[in-house]
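Below: the structure, in structure tokens.
Every protein chain except one is present and positioned as in the full complex.
Moving on to chain A:
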Amino acid sequence: MPDIKVTPLGAGQDVGRSCILVSIGGKNIMLDCGMHMGYNDDRRFPDFSYITQNGRLTEFLDCVIISHFHLDHCGALPYMSEMVGYDGPIYMTHPTKAICPILLEDFRKITVDKKGETNFFTSQMIKDCMKKVVPLNLHQTVQVDEELEIKAYYAGHVLGAAMVQIKVGSESVVYTGDYNMTPDRHLGAAWIDKCRPDLLISESTYATTIRDSKRCRERDFLKKVHETVERGGKVLIPVFALGRAQELCILLETFWERMNLKAPIYFSTGLTEKANHYYKLFITWTNQKIRKTFVQRNMFEFKHIKAFDRSYADNPGPMVVFATPGMLHAGQSLLIFKKWAGNEKNMVIMPGYCVQGTVGHKILNGQKKLEMEGRATVIIGTLDVKLQVEYMSFSAHADAKGIMQLIRMAEPRNMLLVHGEAKKMEFLKDKIEQEFSISCYMPANGETTSIVTNPSVPVDISLNLLKREMALGGPLPDAKRPRTMHGTLIMKDNSLRLVSPEQALKELGLSEHQLRFTCRVQLHDPHSDNDTLGRIYTHLKSVLKTYSIQHVPDGTVIVESIVIKVTSSAEEPNLKVILLSWSYQDEELGSFLSTLLKKGLPS
């Protein structure tokens, strides 16, 4: 039985370190290659020794596909390709290819330069890794090799985020990466056609959430920011440089404009301008409205939002600061957080999901005292958290409703959940199985799920045979009375051809062997032979309504291709011997008729 095997090396019942191995039709594909923000040790990267204990991965993988530029989806890529060793193709969309190396370099800098870790990938490795990248365009069918093809769909999670369909023969898998089913201020909604994959692998970050309307969330967010600023407090919004940051900037920019507010808004990191430039150059990946108006007004040129300098954090008075990274696990956002945490007038708004182990996750769970780590994870003190902590879900993930919507769009035969918490997955799994009556799986990391597929077999049918059948059955074979078609399948040099039996015999230089039966049925019927035949004709006509039955003047009745004759001897004219003759192709009908006639004719 052909099957599809899926093994998450990361993101199995967990968020972070996305890395999913898929085996389909003899091909092995790695979906995403991310890092885990919650760990600083070996667990940070997927365990590639699962694939092979020693040596390089190249011969074990046919391709690697990266869904988007977030580090939990691509952070382990240079480690995998340059340190473990992989030289095959790595597929990602153009924007991902552009932005991914910048974030990787950022990640490297924080880890090596700031935290002082060694044995980490180098800048050169990032460059070498990116040389292996093959850019993907939306909807383009990329032929990885003769059998394996992949196709990207718009995912709407961040700039360049893609879902990807993997296809070998008639078997297929769709991997969603992270996606968003509702269009926002700068991105469109995820979309896929009714591709009916054997398996849909979906993220499930918000498996149990059904988020209130976006407008309410935005109003809440603006209200909180506004109130804090009004009372002279500072607002910290930890974000990733690209993605939600642009969305929230557009939101605040328009609000500041409308309310004529004066408090400064800053964006940390030098990435900002560069980041916005990417958005301008990849405007085709944003939503309809921005694309339509970009010639007149580019949405990514902000009037109120200025670059942040480290010294501003100590300035008196209100301000709003967007700072990276988004989960408060390192870098500038964490620095500012430490400075402002002690003042209850201030506020931190977490606009996205935080993985376990990060400061963001801890404060969201109400932790009021934090142990602070210095270089090399030495604990150097505790921090009292007095500022207000708010959580506003602005990450562009599909919620439960969105996930169900995608299932309805793609109509998968099986479902597999990753990138979520086990408990929440459980809930969604039940819901999916109930509503769609399809199997839903949620393997843990290192656990393999096998899905049996039932592929149909494509065969070349000779046009003669097909046309003959179509002609017999009219333009469309009648569904009520399906016609049985007889043909011979020739398997030769990996080709499968279905031809008429005569053609097969001719082609193979064989002669057909006819198997024929003639059955004698004895019957008492006080009529002439011809009348008996007539009565048989009428009887069969009434029983076999949909069959072709002919009464031929030479004294035979023909049902389809079965010949029926009536004879009798001169001595016993009333004892009729009915001769039924059929070939093996009509075995069922012949057998049925002989049994039927044995029961006699209705008087």
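The definition used in the following text is that a contact is a pair of C-beta atoms (placed from the backbone, for glycine too) under 8 Å apart; a residue touches a chain by one contact, two chains touch by 3 or more; residues count from 1.
Here is the rule we use: contacts and distances are computed from a predicted model.
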item	value
Listed names "Integrator complex subunit 9", "Nucleolar GTP-binding protein 1", "Phosphatidylinositol N-acetylglucosaminyltransferase protein" or "Translation initiation factor eIF2B subunit alpha", matching UniProt entry of the absent chain	"Integrator complex subunit 9"
Absent-chain contact - pick from A:A504, A:L533, A:V557 or A:L601	A:A504
Residue in contact with the excluded chain [from A:L335, A:C519 or A:V563]	A:C519
Residue in contact with the excluded chain [from A:I20, A:A98 or A:I265]	A:A98
Which of A:C216, A:V459 or A:L575 contacts the chain that the document leaves out	A:V459
Where the missing chain touches chain A, by residue	94, 97-98, 101, 135, 137-142, 151, 170, 274, 277-278, 280-284, 294-295, 454-464, 466, 469-470, 473, 476-477, 479, 481-493, 497-498, 501, 504, 508, 510-522, 543-546, 584-585, 587-589, 591-592, 594-598
